[in-house]
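The structure that follows is given in the form of structure tokens.
Complex shown without one protein chain; remaining protein chains in place.
Labels run A and B following the written order; every chain starts at residue 1.
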Amino acid sequence: MTDVLDPPVHIEHHDDGHEEHHGATGILNWLTSTDHKVIGLSYTVTSVIMLVIGGLFAEIIRAQLASPNGTLVSLAQYNELFTMHGSVMIYLFAGPFAFGALANIIVPIQIGAPDMAFPRLNALSYWLYLGGSITMLSGFFTAGGAANFGWVGYAPLSNGLNTPGSGADLWIAGLLLTGFSAIFTGVNLCATIFYLRAPGMTMFRMPIFTWNMLVTAILILLAFPVLTAGLIMLYCDRHFGTHIFSVAGGGVPVLWQHIFWFWGHPEVYILALPFFGMVTEIIAVFSRKPVFGYKGMVFATLTIAALSLGVWAHHMFTTGVVLLPFFSIMSLLIAVPTGIKIFNWIGTMWRGEIWFSTAMLMALGFLFTFLIGGLTGIYLASPPLDFFTHDTYFVVAHFHSIVMALVLAGMAGLYYWGPKITGYLLNERIGKAQFWLLFIGTQVFTFPLYILGLDGMPRRMAVYPHDPQWKFLNDLSTLGAVIIGLSTVLFVVNVVVSWKKYPAGDNPWDAHTLEWFTTSPPPHHNFYRLPQIRSERPTWDHNHPDYRALHHGVHEGVHEHAQSSEETPV
Amino acid sequence: MKVEAKLLLGLGTFFGLMCAVYWNWSLENAGGVMMFAGMLLCFLPGSYYYWWSRRMKARPEDNPQATQSQGAGVVGAFPGSSIFPFVMGMGAFFVVLALVFGIWLLVPGLGLVVWALLGGTAEGRRGGHH
Partner (left out) sequence: MPGFGASPGITDSSKSAFHLWQWFSIGAVIIGGFTVLLMLYAVLRFRRKSDRIPEQHQYHLPLEVIYTVVPILIVFGLFAATLVVENKETSNPKTNVVVNVNAFQWGWQFLYPGTNALVYGQTTESPVMEIPVNTNVHVNLTSTDVIHGFYVRAFNFSRYALPGVVNQFTIRAQSTGMFFGQCTQLCGLYHSLMFFRVKVVSASEYARWIATFNNPAAIASAAAALKTTNAELASGVASKTSYTKFGR
């Protein structure tokens, strides 16, 4: 007899029967909603708008660099441009998209919870994010312009003597708001994952995306307060006459870098881990296999998080005042868990039946691009090699490989979970065209920058010496940036063209995890029914009871059957 | 709760070891203090969870053989629509703008924040909308 899991159990609703949305509609509904799905969607839309704004800055930068002595923007405007490009992309797009957008929507559903643990705090996180974004960007409308000291704001350049003006203060103020937004989201994610899992969903049965969000949340709580403290110190130096970061007065400029990068390095893993989680799930679903090496993945994620608090000064190798060997070995070691993840992703595909949907293509694009970015990072972990690549385009190319890989993964996440959230699929043909433009554009954009950096072109340069090879490489990189821009246009076109056109159904991908058991979009409080949870793939187990995971060839189902026969079906 | 506790205690222990090595080797205080604080941050909830995990009975989500009916009943309080997150957000927005454009902005800023704190607390006690 085939072993069958217990039938799904009807959810007992703890509302007092007022199930339908009564009261506010329209704008007021949006302003007062505490539903994680609405909040997550707000985050998604806002962060994608930030991606477009940051992208516009990037296109202007590349247009300026198309000629060695470009006159498109002035020297002062150029400093504002790259500062705000980096700031918008990292603080206002990548972070919020990573931990506020898809995570907000998906994590509660993946663990069988009705909402996040603190719904009103969740809403507050979004309003702080929106307020912080408006604050930071409003620097452009001040007399002195927006912040212009780089997204890292090094002292003493960022102090009141060297950068007076409210653009800088608005940058600090905006970051205080977005920082608290992130911290509250971190609290919410931890509490939700620790306290609101459905029966049977033990920690080691959570989806890898949820695991990664948990580790991300812990990193947020460890790192963001440090940035907030540093920003307050910077503000005090600028306005209250303190000398924390200035020499005249007994301060230490390099202290800013220690504080900033103690946050800054965990931050890049806060950005990356959610996307790793998305890609893990997508590769498994579209290979029709379970995640390969689940426990190894969890171990690798925890190792990355643990090590990430000990590598910050690899951004400071050229200061001459940090302990080089410690940071070198710790940074080199982070390559190990990252490598484990890459091999586990390949192992997940191995002997699968791979379906090249847009989401899968984007995930594969991430895999290749991230490998390149990761390998170039290994060079930077070696101080003698960092000495001649630091502050050159080699570093710029390295981290753009990484972030473009994250953008590819983010697109994968949107194509994969978009149907669950909205109830409608995106057009696959336009999606595939978008993929090829984004993937090829990324490589064409980044590869010339590696060469330029090694050839001696420093970063943050508005103009560069006349050299035909440098001009050619810059032009090539600009071409890649234009192709990336076109791919973004295609994405917007896809959203418009597919609007409410292709109904998705509950589980268009035959996916594995709990969110695919409920309707698309999910109802208020997420589930009408929940299946029994006996593995990390409850929906797959329910739909394909004969195909649960193999452990060295022993069918897990045999053990399950012996035990489940004693339970009373509900 | 045991896995959660071990996770946090494990991270905290790792940070403690890393801090001991780093601080003694580099004699650099900023990093040493920050790593030490990170260790404490992990030990705080980690020890609490560990203490609790030895006293509480297994929750349905810690039980690999649990049935969904074991989780029946009220899961928690999920305050529905509320204007106070938005009010608090607006208040915080004005408070930080006071850092840039003048202390007078603390009047609307703190005003909105206090309104949100009082109103939100009262709403929570009343049960709020669903």
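In the analysis below, contacts are C-beta pairs under 8 Å (C-beta built on N, C-alpha and C of every residue); 3 or more make two chains touch, one makes a residue touch a chain.
Everything quoted here is computed from the prediction, not taken from an experiment.
Within the full complex, the chain left out of the display is in contact with A.
Between the chain not shown and the residues A:A146, A:V187, A:A462 or A:A481, the one that touches is A:A462.
From the options A:L324, A:A433 or A:L476, the residue with contact to the chain not on display is A:L324.
Per the touch definition above, the residue from A:Y195, A:F343 or A:Y502 contacting the chain not shown is A:F343. Touch with the hidden chain on the side of subunit A covers residues 74-76, 78-79, 149-150, 154, 156-157, 161-162, 247, 252-254, 287-296, 318-321, 324-325, 328-329, 332-333, 335-336, 339-340, 342-344, 346-347, 349-356, 364, 367-368, 371-372, 375-376, 378-379, 382-385, 387-388, 390-392, 450-451, 454-456, 458-465, 544, 547-551.
Basically, only the chains that are shown with their structure count from here on.
With each centre defined as the average position of its C-alpha atoms, the distance from subunit A to subunit B rounds to 21 Å. Residues 1, 3-4, 7-8, 10-11, 14-15, 18, 21-22, 25-26, 28, 30-31, 34-35, 38, 41-42, 49, 60-76, 78-86, 88-90, 92-93, 96-97, 99-101, 120, 129-130 of subunit B are the ones touching subunit A in the complex. Within the complex, the subunit A residues that touch subunit B are 6, 8-9, 12, 14-16, 18, 23-24, 29, 31-34, 113-115, 117, 119-124, 126-128, 130-131, 134-135, 166, 169-170, 172-174, 176-177, 180, 194-205, 218, 221-222, 226, 235, 239, 255, 258-259, 262, 302, 305-306, 309-310, 312-313, 322-323, 326, 525, 530-534, 563, 567, 570.
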